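Every protein chain but one is kept in place in this view of the complex.
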Amino acid sequence: MVTPSPGAGWSREEMAARAARDIPDGAYVNLGIGIPELVARFVPEGRTFLYHTENGLLGMGPPPAPGEEDPELINAGKRPVTMIPGASFFHHADSFAMIRGGHLDVCVLGAMQVSREGDLANWSTGEPGAIPAVGGAMDLVVGVKTVLVLTQHVTKTGEPKIVERCTYPLTGRRVVSRIYTDLAVIEVAREGLRLLETAPGVTEDEVRDKTGAPLA
Amino acid sequence: MVTPSPGAGWSREEMAARAARDIPDGAYVNLGIGIPELVARFVPEGRTFLYHTENGLLGMGPPPAPGEEDPELINAGKRPVTMIPGASFFHHADSFAMIRGGHLDVCVLGAMQVSREGDLANWSTGEPGAIPAVGGAMDLVVGVKTVLVLTQHVTKTGEPKIVERCTYPLTGRRVVSRIYTDLAVIEVAREGLRLLETAPGVTEDEVRDKTGAPLA
Amino acid sequence: MIDKRVGSVAEAVAPVTDGSVVMVGGFGEVGSPIELIHALIDQGAKDLTAVNNNTGNGEVGLAALIGNGRVTRMVCSYPRSSHSKVFPELYRAGRIELELVPQGTLAERIRAGGAGIPAFYTPCSVGTPLAEGKELRDLDGGTYVLERWLRADYALIKCEVADRLGNLTYNKTARNFSPLMCMAAATTIVQARRIVEPGEIDPEHVVTPGIFVDRVVEVPDPLVESRLIAEGRSYPW
Partner (left out) sequence: MIDKRVGSVAEAVAPVTDGSVVMVGGFGEVGSPIELIHALIDQGAKDLTAVNNNTGNGEVGLAALIGNGRVTRMVCSYPRSSHSKVFPELYRAGRIELELVPQGTLAERIRAGGAGIPAFYTPCSVGTPLAEGKELRDLDGGTYVLERWLRADYALIKCEVADRLGNLTYNKTARNFSPLMCMAAATTIVQARRIVEPGEIDPEHVVTPGIFVDRVVEVPDPLVESRLIAEGRSYPW
């Protein structure tokens, strides 16, 4: 069930449900860790998505019931998962061949920043002393046909996450197709960002105010 | 059983048996089509070789008894084979990863020409109108740790096959370790060819006469 | 429900267009998708580039596709055959182009195509005529030649068991190039001896995961090339 947002804008669940509506039936989908994982709970009626997890499983199912966990059946976030009938296991080179070779239809990722050109930063603040950790994100953004971003519209301190240029180290250049935030759905078009939809109770002006790049 | 040669020099079987003596116990071995295949019949007492065939089988066994052929179990020469307990099947990229990656210990190949530096020509006469066909030979010669050549010492018309420089298109440069012919065993050393052994009834002078490059 | 099954080989190969690059699984006759190839001959697509280790046998299967004039360019490692004159005759007559690729390089180029690797270096063919005109590079004390990925519009594949999600297993050495070609083609068309329900293939034993497969058709008793050749058959019958 989608939990409605307490105030204006979408809840995390509503954001995930909104993104899920844009994923076609039969798509091969990779979901990033965090909010993106919620997408699996909101597959629209009549559609089937097949989930890939880059540590070597296609046909990932929902989390197991408590006590049913198999310690050697995990996802990329290292959490226990299940598998559906018709699943398959493979090693990392084959798994990333699927990603890099363009065989996955959609991935949904979190973001620290997205630029007007679709550049994504989601792996490092670049601060000295921070332990850099990239995982599979750079492969996903260059390899998967459609990259969707699910993120809060602004940071905890109110700074825009959608910006003219990313100031954090990039994950990839010109890779994001659409951004789903608590306030809006924004398309990354050739000519720049386009506001497709606002959340209930959110005005276009509010979205523009909280966005660090022009919105058509 | 080794069939002794009718005149001086070694028979094909004796050549194969002589080469087999130089292959260590436990070696992973790829045998080329033709005379090299005979090597499998002369594994020295107390040794085990594991045979790889580049079309995707490790642990190839002897040819099947008549009537026992499995049409989908063949070797690189497209002839029916068997498999031993502990065999494995894999696709061509994995098979050539074994070859190119240096995992095979020995391959035994036929030759049209071998040069004093160990260049091998065994795939094409380079004549106009000839259909060039290379198969896996170029991968084998660069990838396998030790490349042995089994060949008649001279061509059907009496020309040396061991030459100063190959005139036929090369399979690989500086790749051959040893040459086993009907007349002699010759090592390809850094400083040139070295005559290691002559067949019974064959003189060193005869070998030198029939060799198109200096023999130390 | 995801269901990649189609009802006939004709339907399976229907989308192939003139000028396509078509990878064809098999090493000689072993693993060759003969029913799909014959359906493609019936379908009529021409000006094809065909990728296979060989050039077919007799006048059936791949040799028939070539013999019927549908292939203008062949990418392969071993175009000679003791059982076929189809390719040699067209080649000598200048009516078919040949790109000769060492077998391991062919396999690796196809894998690279499927894995999104546009180019790689290999030691294979360095110093031989097959490396002429190609970029060479010294790395870690060796000399290597740059090779490019190979991708296809279609792959025609024969497998042993498939499910409706497109997961595949093969039989023995019939596996050969097929798992690679499934990866490297935009549309992969498979004939399976048997189609089963998802889950019937153990997830540990899947050789080609369904993500690489688009269309699956059941052909329970595929023709055996060598038998057809022994009987002197040629396609179209």
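Every chain is named by a letter (A, B and C) in the order it is written, and numbering of its residues begins at 1.
Note that in this section a residue touches a chain if its C-beta (ideal position, glycine included) is under 8 Å from a C-beta of that chain, and two chains touch if they have at least 3 such contacts.
In this text, all values refer to a predicted model and were calculated from it rather than measured experimentally.
Participant: Please identify which of the visible chains the hidden chain touches across the whole complex.
Facilitator: A, B, C
Participant: Quick one: say which of C:Gly19, C:Gly69 or C:Gly142 touches the chain that got left out.
Facilitator: That would be C:Gly142, which touches the missing chain.
Participant: For a quick check of understanding: of C:Pro123, C:Gly166, C:Pro179 or C:Pro209, which residue touches the chain that isn't displayed?
Facilitator: Of the listed residues, the one touching the omitted chain is C:Pro123.
Participant: Who touches the missing chain here, B:Ala97, B:Val163 or B:Val207?
Facilitator: Missing-chain contact among the listed residues: B:Ala97.
Participant: Considering the entire assembly, which residues of chain A contact the chain that has been omitted?
Facilitator: Residues of chain A in touch with the missing chain: 53-57, 70-75, 78, 89-93, 95-96, 99-100, 119, 126, 129, 131-139, 142-143, 169-173.
Participant: Give me the chain C residues in contact with the hidden chain, please.
Facilitator: That gives, for chain C, the contact residues 108, 112, 115-123, 137, 139-140, 142, 144, 148, 169-172, 203-205, 207.
Participant: To test your reading of the contact rule: which positions on chain B touch the chain that is missing from view?
Facilitator: Against the missing chain, chain B presents residues 26, 28, 48, 50, 52, 57-59, 83-90, 93-94, 96-104, 142-143.
Basically, only the chains that are shown with their structure count from here on.
Participant: Between chain A and chain C, tell me the centre distance in angstrom, where each centre is the average of that chain's C-alpha atoms.
Facilitator: That pair's centroid distance is 36 Å.
Participant: Need the CA-centroid distance for the pair chain A / chain B, whole Å please.
Facilitator: Here chain A and chain B have centroids separated by 55 Å.
Participant: Could you work out how far the Cα centre of chain B sits from that of chain C, in whole Å?
Facilitator: Chain centroid spacing, chain B to chain C, equals 29 Å.
Participant: Give me the residue numbers in chain A that touch at least two other chains, ranges are fine.
Facilitator: Within chain A, no residue touches at least two other chains.
Participant: Give me the residue numbers in chain C that touch at least two other chains, ranges are fine.
Facilitator: Where chain C meets two or more other chains at a single residue, that happens at 111.
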